[in-house]
Structure formats: structure tokens, C-alpha cells
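Left out: one protein chain. Kept in place: all the others.
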Amino acid sequence: MSINRADFTRRDALKLAAGAAAAGLGMPWTLGSAIAQQSATLRAGISGFNVINTLDPMKATLIPEFYVIYGAFNALLKFNAKMELVPDLAESFKVVNPTTLEFKLRKGVKFQDGSDFTADDVKFTLERVTDEKNAAPNRGKVAAIETIQIADPYTIRLVTKAPFAPLLNYLTNTRTATQIVSRTALKSMGDEAFGRRPVGTGPYIVKDWKSGESLELVAFPGTFSGAPKIARVMCPLIAEESSGMTAILGNQLDLTSTAPFADIASLEKRPEVKVLKQAGLNTRYIALNNKKGPFSDIHFRRAVSMAFDRNVLVKAVLFGEGVAIPGVLPPALWADPKPVFGEYVTYNPERARAELAKSAYKAGTEATMLVWGSNWWHRMGEIVAGQANQVLGTKITLQATDFNTAYSRAKAGDYDAMVMGWLGFVDPDEYLGEIVGSKGFRNIHAYSSPKMDALLERGRTELDPAKRKAIYREADMLVSDELPVLPCFCSNIHNLLRPNVKGFVQLPYSNFADQFGGMEVG
Amino acid sequence: MPTINLGPASRRLGGVLLIAFLGAALVFFVMRAGHGDPALAALGDQATPEAIAAFHKRWGLDAPLVVQFWRWLSGALVGNFGMSMTVAGGVPIAGLIGSRLPNTLFIGFYAMAIAVAISLVAGTVSALYHGRFIDSAATGIAVLGISMPDFWLSYVLVYLLALGAGIFPSYGFVSPGDSLAGALYSGFLPAFAIAAPMAASFTRILRTALIDTLYRDHVRVARSLGYSGAFVFVHYVFRNALIPYVTVLGLQVRYLLGGTVVVERIFGIPGIGALLVDAAFGRDYGLVQACALTFLICVLIVNFLVDLLCAALNPRAT
Partner (left out) sequence: MRAFFANKLAVIGAAITGFVLLAVIAGPWVLPHSPTEADFLALLTPPSLAHPFGTDSFGRDVLTRILYGARVSLAVSVTGVFAAALVGSAAGLVSAYVGGWTAAVAMRISDLLFSFPSFVLALFLMVVLGFGVANIAVSIALIYLPLFARLARNMALVVKEEPWVQAAQLMGQSTFSILSREILPNIAAPLFVQIAIGIAFGIVIEAGLSFLGLGVQPPNPSLGTIMADGREYFQRAPWVLTLSGVAISIALLGLNLLSDGIRDIMDPKLRARL
């Protein structure tokens, strides 16, 4: 089938004819509400997702929610294009002592409702997240803060009980909940209204939000980083990732937040789109129930882990758009190009069978793996289960379901194994601490290891970056040894742009609206 | 195809209300029997048990099921469907449905209009030229049309007419409230994808019904009395043939409203079908119930109208 091959002359002729016909009928070429005309408007599609529950940073959990929050808010700090920590709403910061951070705040910053930004808003924001009554999902990230001292309206000190190394990363404009909200706006609007029309200091104001459909952002000329060049941004929410791709190919969009793995190679050859890609900050693995069933046996876990080829996963699931990983840390986190693969995370059918012999569970053992989400998640489960069954003679079957069912079953401990993954975290503690720490939020594995917990505790309190890195390396090696989860791969992140769109800097944590302020549509 | 006679209109209305009520109850209780929790959808992966408990309390999910149902029903009876829990946290459900329904109805009517237009022409022509080449050609195309599932046809249309030829937009939909011309233009491919299988089945029904009536006694009598062919066709044949045709049209609404779900997703049309999918996955109970009820009422209204229309077309019907 040669549908894709560009047949320029014929296609252009048809376009002209259709254009003439439409003009004659008075048909507008503008595609009204969801997708609008070019020029003063940027059409930035949030593809692959269509659920946004809230735009309140304290309550947000989903990546598409943060896509928008990034552009409406600022945090004290942010990452620059080289992924270095730089001040944002803070003008500067210094480490007073291992438990005290001092921030000098920017002066003359206005919130989108016109009120002034001061240290009081910072205190309000952080206290709102740490307050147990608010049950903020990201509370753990700032719970270490014991007192917040306002020295003067533009100086604030954060004091922790013990040294807390991840804190600086947790004060950035990423998936952290520490984006600074306006106390006056929040108090006057109330939580729920604020969640739909948030008030931050960022370059774009959320003007309209049709649930499951689209968001309309308008420029906030008074933002401290300089008035944005694009007056209006339409963000349609596109459930089907492939529809996002056809939309940008058909010039219905200028930018997408993701792109289908399978199509990257062919999209890179097409003149009508530009593909941005890099190794992403994410991790994908098979979550295991360490408490019951065959995966409670370390030998069985190791046997299965050695029975599937991670490079095959990268090839067949991601179409080469990613790398195999031996633990849960993405190599991009510390620009670590060559992760070390220990014995138990290397494909070796013979060793796998020998390991199975040590296990209480033999060939013929039955287990169920839950798969959910789009097709590539299914493929991931299919390959792992298929190869394990082939090599070990086990009977791991797949069960497809939706994420809500899968996750609530996992939380209740009612599962054997399940495909899983997280995206967009910037600190190693968010990966290791939350996934395999015994009290981690994402530890649905009932895995609890004193050795791991001790390492994680050291990692949280160690302020020297080099030493900290060594600690997390060790913890990640422990993951490849004890295998509370089966590490699989880390995928590239992608954005598609029309060639006339300029100024979008892609960052590995899957950024989005934070770049709109500096963008232009040519 | 069968027509249903359920006696006087008042009894019919009572039946409609009863079915709407039973449908709502069915959806309510079945939905809750399944796995899943709206709190997980709303609070995400990091939700603490306390946060989940607070969420359940906030939305009254900690009350016994019967109490919850009564609360919902007493609100729904006065048109208050409450707020969305997860899909659009804190937004009134009635407003959500109100903004989505016009899009689904528009695409539905658009598809129906395309299907009716095609089938009236194709059905009439093939009946008049019964047994000749043009009839076989029309029948053949009709059968091909019904053999293309709508989502498969959608992809073919997007790649051929939108990305290939560049005639139609490949994605996106303009709400008819914003621009009727824009809606007609951007809605054409999805409407056509839904219409094609329907057009095919309508054509076949009309053709059969027309051929059937052409050979009936009263038509032969009218002809022998010297009325012109065209007069007889319009007044006797067509009118009678329309009864099964309209009945099938009504039956198709059941497929039409459901069939839009997949197509809405592919083309990004913000309709009720897409909303229902999101609501079901997000376990937004109130929204699922409201969407299901909306669909239910649409079907019931259409059935009612079809019965009225059939009665009007057929003077002998009781």
C-alpha cells in the first residue's frame, strides 16, 4: 500500500481544488474550538492522554496535568536545557547548614490575578502540601521540612529535621507539587475552583478547560520572564496517540506531547514534521507480588528475569526507541551511558533453568500477569511471559484489564505480576525510594528489605552528590540482585513539531507548557 | 422487521419511564459490583489510605449502596445529576452532558442524513431497475459498505482523503454551535464512516420493500385504473414501503449511538460516547449513570417517534 508515499503534484492539485470549493461555499478553514488557525495561536496537542482531573499542583498526579501546570506556574527552582538546577522564582539560594536552605526571592513578580508574589505565598504553598489534612499525594517529597521561616518578604528559610538531599530537586517545576500558588487567589476561590482555573506566576493563564476535550491558554503579559510571543495556545486532549500523529501530519496541530514509538523512524523522514527525541527520565518494569505466589521466591524471580531478553523488548516493544536497564534508575538521570548488567538481569536460558531448579516452584508453575493501557504495554507483557514460558516451561498467562482495575488489585495484593512504569521523575529517591523502599508509595510489591531501606536512608541524607550517586548505584544493583521487580527498559521521549515552530526545548522529564513562553510560530 | 404496538400513548409513556428507571438502577448496581475505585483515578498512584477515605467521604461513597442510589435518584428526578468525580472533578454533570450531547447528536443526524440520502436514491433506482445491471451494482456496493466496520473505514478515509489527498482535516471537530459550516466540513469523514454501513442496510431494506409493494394487489388495481406510473409509485408504492424503512431506521439508532464511540475517539470528537468511555475507565459513577441514561432516553424517544411515524404512514394501523 502506498498511501503514505507523498504524491505531491496530485495531492497539491486536489488541495487547491478543495480550497477553491471550500472558499466558494464560504467554509472556514479555521477549525474552531479545539483546534484553531495558525499565526497567533499555537496548537499544542496533548497526545496519548485525555484525562486531566485537576490543575492544582498539590493534587495533581497525572503527567498530562503537569504538562499544563508547568506553564501556568513556577517553582522556586527549575532545570535548564542541560538539566542543571537554576533559580526560577528564587533569585538565588544557599545551603546555610546541612539542614537549612535559604532562598532569596525575586522581587516584583506578579501572580496572574495581579497580586504580588512574596515569601508568604511560598510558605502557604509548602505548608499546604505538608499538612496531613490535605492528604497531598506528593506530601512525602516535602514532609521533611520542619519549619519555614520568613526572614523578610523576599527571604525564606526551609529547615529540615535531618539533612534531606532530594529537597532541591523537589522544589523544581517538575512533578513535585511545589509550584507556588497564590494564597489570596486560593483563599478567595476555594480548592475546587482553583483546581480548574489555577492562578500561578507562569507565562500562560488557563482560560478555558473542557474536560476530556481541550484546554485554552492565553498569554500572561505580566509574567516575570517576559511577555510570551504567542497570544493563545489551544491544547486538545487526544486519547489516541496515533490520532495525534495524523493530526500533526494533516496540519491540525503544531506540536504534540508524545509520538508513537513505532512511527518515529518513518516520521523522521517526512518533511512536514520535525521529531525531537532523547533518552527519557522514566522506568518500565514488571511489578511482582513478593508476598505470595511464585514471585515470593527469589530464585523464581531470578529465573524469570534471566529467561527474557531485554534487548528484544526494546526492539519489539519500543521499535528501538529506548535502552534496556538493569535496575529501576533511568541512565539519563546521571548521564550514565553504560549501566552495568549483573548476572540476574542478563538473558541466559541455561542459567535461568539452573536457577529454577533451586526454586520451590518448577516448570508448569502457573501465574497471571496483568496488562493494561495501550498496545505496547500488552506487547511488553506478552514478550516477557512468552519468553519465560518458552525457556522455563512455566505457565504465565496474561490478563488484560484497565489501569484502574489493575492498580486497585495490585494495591490490595490481589495479583502475581503486572506491567508497570513511571515517567518524569528527576531525583533517584523518586525512583528507588518510592518503588522499592519499604514505605514507598509505589511499592505495590510488599517488598521490604532492611538493607535497601538503610541505603535509601543514607541516600536521602547524603549531601555530597558523588557519594549520593554511589549509594543509589548500590541500591540499584541490589534491585538487580534481589529483583523485587523485573527491570525492563527506559524509553526515549518524543515531541513532534511542525517545521515552522521554534523555541521548544525538550527536557528528559517530559516537559511541555513550560516552553510555550519562549516559543514562536513562524 | 417488526413494529411494536404497545397500546395507548399514556401506557407507553409509563413503560418508557419504567425502563429508564430500571436502566438507571441496573447501571448503578452493576457498575459498583465491578473492580476499581474512583479514588484511585482521581488521587492517582500516590494516594494514601487517609486521602482515599477522605475522597470516599467527600463523595458519599462510604454510605450503603441503597442510600447512595436513593441520593442519586432523588437528585436525578429533579434534573440534578451531581458533580463529576474524576473525569472533570467538581464540574456539574448536567453541564458536561449538555456540552457533549450536541456533538454526538450532530454526528448522528449527519450520518443518518447521509445514509438516508444515499439509500433513498440507491434503493429506489435498484427497485425500479430490478434485476438489471444497475440493480446488481447498487446491491453489490451496498453489501460491500455493510462489510466495512466503521473504525476500519475511518482509517482508510483518514489516510486516503485527509493525509493522502488533503481534502478533509485528519483530526479534530468544530462544534456545530461554533460554526455550522465548520461542523459539516470537519464532521464529514466521521459521519461518512458511520453512515456507510447504515446506508448499505437501508438501501437493501428499501429495495426489498419497494419491490414487494410493486407487486401488491392495490398497486396493480391503481395501475389498471389508468393512474400514471409516477403517481402510483409516489402515492401507493413509496408510502407503503416507507413503513419497514422507517422501522429499520429507528432500529439502527441503537447501533448509531453506540457506533459513534470508536469513531469519536479516532477523530477526536468530544461526544457523549467518548465521555462514557472516560467515565467508565475513571469509575466516575455519576457520570456513567448520566451518560447511560442519556443514551437510553435518546433510544426511547426515537422508538416513540418511529412508532408515531409508522402510524401516520399507515392509515390502517391502530
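First chain written, first letter: the chains are A and B, and each begins at residue 1.
In the analysis below, a contact is a pair of C-beta atoms (placed from the backbone, for glycine too) under 8 Å apart; a residue touches a chain by one contact, two chains touch by 3 or more.
Just so it is clear, the structure is predicted and the values come from calculations on it, not from any experiment.
Although it is left out of the displayed model, the omitted chain contacts the following shown chains in the full complex: A, B. Touch with the chain that is not drawn comes from one residue among A:Val371, A:Leu392 or A:Ile493, which is A:Val371. Within the complete assembly, A:Ile383 is the residue of A:Leu101, A:Ile383, A:Ile435 or A:Ala513 that touches the hidden chain. Across A:Pro166, A:Gly195, A:Gly244 or A:Pro260, the single residue that touches the chain missing here is A:Pro260. Within the set A:Lys104, A:Lys229, A:His299 or A:Lys315, the residue that contacts the chain not displayed is A:Lys315. Counting over the whole complex, chain A has residues 1, 3-4, 242, 245, 260, 262-263, 265-267, 309, 312, 315-316, 319, 371, 373-376, 378-379, 381-383, 385-386, 397-402, 405 touching the chain that is not drawn. Seen from chain B, the chain kept out of the figure touches residues 1-4, 15, 18-19, 22-23, 26-27, 30-31, 33-35, 139, 143-144, 146-152, 155-156, 159, 204, 208, 212, 244, 253-259, 261-262, 265, 273, 276-277, 280-281, 288, 292, 295-296, 299-300, 303.
We take it that only the chains that are shown with their structure count from here on.
The residues of chain A lying in touch with chain B in their complex are 3-4, 7, 10-11, 14-15, 18, 22, 25-28, 30-35, 50-51, 53-54, 59, 61-62, 132, 135-140, 192-193, 195-196, 210-214, 236, 238-240, 243-244, 246-247, 249-250, 252-253, 401-405, 407-409, 411, 434, 441-442.
Residue ranges of chain B in contact with chain A, taken from their complex: 34-37, 40-48, 50-51, 54, 84, 86-91, 96, 99, 158-160, 162-167, 169-175, 178-179, 181-182, 184-186, 265-268, 270, 274-275, 278, 281-283.
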